[in-house]
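This structure is in structure tokens; I'll ask about it shortly.
A protein chain is absent from this complex, but the other protein chains hold their places.
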Amino acid sequence: MILYEFEVKSILEKLGVPVEPSCVVSSPDDSLLHSCLRTIGPPYMVKAQVRGWGRGKRGLVIPAETEDGAVQAVKELFSSSYEGQRVRYVMISRKVQVRREYYLALMLDADSQRILLLASREGGVDVEKLARQPGGVLVQTIDPLLGLRDYMVRRVAEHLGLNASEVGNILRAMYTAFWSYNMILLELNPLALTDRGLVAIDRKAIVDDDALPLNSNLSEFAARLQEELSEVQRISLKEGFTVVEVGEGGIAVVGNGAGLTMATMDYVEQAGGKPGLFLDLGGGASSERVEKALLLIMSLGKYDKVLMNILGGITRCDEVARGILRALERVGDVRLKMAVRLSGFMEEEARSLLESRGVRAFRTLEEAAKEVIS
Amino acid sequence: MILYEFEVKSILEKLGVPVEPSCVVSSPDDSLLHSCLRTIGPPYMVKAQVRGWGRGKRGLVIPAETEDGAVQAVKELFSSSYEGQRVRYVMISRKVQVRREYYLALMLDADSQRILLLASREGGVDVEKLARQPGGVLVQTIDPLLGLRDYMVRRVAEHLGLNASEVGNILRAMYTAFWSYNMILLELNPLALTDRGLVAIDRKAIVDDDALPLNSNLSEFAARLQEELSEVQRISLKEGFTVVEVGEGGIAVVGNGAGLTMATMDYVEQAGGKPGLFLDLGGGASSERVEKALLLIMSLGKYDKVLMNILGGITRCDEVARGILRALERVGDVRLKMAVRLSGFMEEEARSLLESRGVRAFRTLEEAAKEVIS
Amino acid sequence: MAILVDESTRVLVQGITGRQGSMHTLEMLKYGTKIVAGVTPGKQGEKVHGVPVYNDVFSALEEHPEINTSIVFVPAAYAPDAVYEAIDAGIKLIVVITEHIPAHETLKLVRYGKSKGVTIVGPNTPGVISPGKCKVGIMPADYFAAGRIGIVSRSGTLMYEVASRLRSEGFGVSTAVGIGGDMVTGLSFEDVYSMFVRDSETDAVVLVGEIGSSKEERFAKYFSELKVKKPVAAFIAGRSAPPGRRMGHAGAIVMGDVGTYASKVKSLEAAGIPVAKSLLDIGRVLSSVLKTNLARTAL
Partner (left out) sequence: MAILVDESTRVLVQGITGRQGSMHTLEMLKYGTKIVAGVTPGKQGEKVHGVPVYNDVFSALEEHPEINTSIVFVPAAYAPDAVYEAIDAGIKLIVVITEHIPAHETLKLVRYGKSKGVTIVGPNTPGVISPGKCKVGIMPADYFAAGRIGIVSRSGTLMYEVASRLRSEGFGVSTAVGIGGDMVTGLSFEDVYSMFVRDSETDAVVLVGEIGSSKEERFAKYFSELKVKKPVAAFIAGRSAPPGRRMGHAGAIVMGDVGTYASKVKSLEAAGIPVAKSLLDIGRVLSSVLKTNLARTAL
């Protein structure tokens, strides 16, 4: 889950990272807006809160010199959208006089299987460019059993040409946040040098979805996300499905396991079919979950064909078959063309269940795919 | 440094370990004594506070049923001594109704180079006996990079037949204390099971002397120890000497390095001499420190001979020689018979310095020892 | 020989009384795996399909010192603790079936395991099977015929699919290893491949990858620098997937443009590893590497 900037700000602020004064409104008519503007005082930076990057380039950050200008900017942002999503929150910050911008980040790197601390003398959008120059970005590895050590702080401070104790306070807070909130990524970009020292004026974080049910520090943020979900997303999250719209095709590809479902989709495309939806049931799907997945697909109204590829194992084929039959019963008159490939644990039971109700079950992916592509 | 029981109690109490009500007085006339007794209420356990073990066996723990009895006990304890030291503090505790006694300890084990968590179903003095039976004491290793994990808590609770969440709270507090106060040993003995759950009614800890100057959590305890030191101990601590009275002999053995000084003392004894004092100067002794060490020995008035064995390296022989000469100058008319063996870094300079003032410097330990033994 | 598990494997099942633990204990026993004990706190004295249950790993090991492998079915919230216990008790191979363990937990766990010389398979893995010898996992055994091809896969069901296609084309498997689908796993492709290279019963390796992360690219680099090799054929899922999102600037800094299907295929092919473009092609590609490479890589 990508956190909102204002959520990350509140985490960092609690941990003692210097930030600018700001407030957040959830509509242009928010009763807090005017008192907020007065408390903060001009000049302002008015920033749409979005779950993603590239906000600046899309005009979703607007500077304003006056209260009126800020009100105008807030209105404008609430009528904007970001990747098809309407803007739900707008943050109004005191605009800070920046002498220089830096970049600081912590990330969990899947490849090196370490935590990486990244630091650059150039904040903002130039970081990626800078990274291609040798020595442009300092990459310091942090061993998870050791944690952040003083020598790392010294190296970063040295690289940035900044005071080690100030940088140390920020890094220690970041490292604490990283673990306390299961952050896979935490970026301060830019970290601004002002006349009063360092201020983290923009910040982003991604938290590990697997930690959401386990880490109570995250419940507030998880609840906010929950409210924003579409029906499809809500069901997917609840049932453990991964659902991705992959194109304009009419074939929904369903499988158990991400790799298998992807490979199935790849095959459909190679065989000339047009996949439109990817749905991974996850491991050990029960009949209820299979039923829900199919009802979900039907509810979207975009797909006229379903190719389901199930390899039994932790998943029982007969459970899958029962789920299919229950879904078909529920919707009654079905326009959906359905091809099921089943193999593995309880395969024969599944096949006879399905065929007793006139649903064809194939032994190979090739046969099943042919059915929906033709 | 061995902490006082009341010091350990205050640490554990802050960390949430259940303890009995108690207070500490520093003299039988302490103005707090009566209000203390009233607040706690009878029956009482009156306990001398000593830096060591075996208090019970020496009659330094006295139960009292009434206020008067407790006052009596306090008086008695203040007139007692422990290993030659007068009792400086007495703790009055509410006597707790004990259903069963357990033993819990954390120690830094030099040999396995791990932290050991020890747990026994039998508290009090039987622990050592119990340890000889297989399974009598549970020994759980804790990896310092991993820390205390839930499975360890479960194992201990299981072994003791106690509730895991109650034991867990105590163990987590102990583990925190162990690291926050650089404890080499922390013992709850006994940990008592009462009608209101577990209560740590006696507790001991040793902290690492090397942490005293570095860990501010320890300053309060270090300051208390400082007040109790004799002049010799104070100087030794300040200068980094290790001074031990080893017997009734008149020879003070001085060396640079514990191993060398011990070996020198061993040699003296084998050659028929009677060592009385062991003094390790430590590494890199300056002339000032050598001077102070010699003045210290003279101030004790018990030793008429000094054998000094110095191997130069990090220590400069000429510095040692200067220190000797300065000490001799200071005391003027010296009764002390002094034999010095010097070897290594700046040996020749040292030898000529000493001999110019009539102090004999030997090349071998055998010769030097002969001088003081004869 | 095979790798990781074989006839000498003696298994402890952690979380044996749970639904999954119990069901797969039975399946493994049916396959012939030597399961000697199980653990569930508070259930000491019970039996699951005849296997005795203990409260903790230490107690199980006291009674069954022959245990050399553990399989973990404990739920995500408690799984790390279960694995730490197994590591500290001295078990050297731990297969973690559990999914949804937070990545931070796994990161520490894997690092700790490595520091103690412990091999962790998973988490979120179907496990390991050496057909005809031993299965420590949840994979349907029928898909895996015994033979001389090693399989290493990030994905579970896709590994079954690949195994079953190999079987239908006459290839058997020496050992199949699911390294697990999570961000952080105990084993990398490189780790497993190097075991196959040393295994006298493996002639070639099928690598089953997917888009995302740079695990395949890293393997390609490793492979291209190796001196002693066995032939490898690869399959990568996700050719038709739309591009995923990157992790902000940090992702771009650290990973560059890797992780896509194109990047993976390019890296592997540049290293001399042919990539089957379709599931149907795997057998053919494998046959081709076996023919062309055997001569120069025979050990």
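In this document, chain identifiers A, B and C correspond to the written order of the chains, with residue numbering beginning at 1 in each.
Throughout what follows, a residue touches a chain if its C-beta (ideal position, glycine included) is under 8 Å from a C-beta of that chain, and two chains touch if they have at least 3 such contacts.
None of these values were measured; they are calculated from a predicted model.
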{"item": "Residue in contact with the excluded chain [from B:Ile206, B:Ala252, B:Leu279 or B:Ala350]", "value": "B:Ile206"}
{"item": "Contacting the left-out chain in the complete assembly, out of A:Leu146, A:Leu229 or A:Val331", "value": "A:Leu146"}
{"item": "Absent-chain contact - pick from A:Asp29, A:Glu158, A:Glu288 or A:Glu329", "value": "A:Glu158"}
{"item": "Contacts of subunit B with the absent chain, listed as residue ranges", "value": "52-53, 103, 105, 107-111, 113-116, 118, 127-128, 131, 137, 139, 143-145, 179, 182, 184-185, 187, 189, 204, 206, 208, 210-211, 213-215, 244, 246-247, 255-260, 262-263, 265-270, 275, 278, 283-284, 311-314, 343-345, 365-366"}
{"item": "Residues of subunit A (touch criterion as defined above) contacting the omitted chain", "value": "141, 143, 145-146, 149-151, 154-155, 158"}
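In this text, only the chains that are shown with their structure count from here on.
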{"item": "Farthest-lying chain, centroid of Cα atoms versus that of subunit A", "value": "B"}
{"item": "Distance between the centres, which are taken as Cα means, of subunit C and subunit A, whole angstrom", "value": "27"}
{"item": "Gap in Å, rounded to a whole number, between the CA centres of subunit B and subunit A", "value": "57"}
{"item": "Intercentroid distance (Cα basis), subunit C paired with subunit B, Å", "value": "53"}
{"item": "Subunit B: positions in contact with at least two other chains", "value": "145-146"}
{"item": "Residues of subunit C engaged with two or more neighbouring chains", "value": "112, 115"}
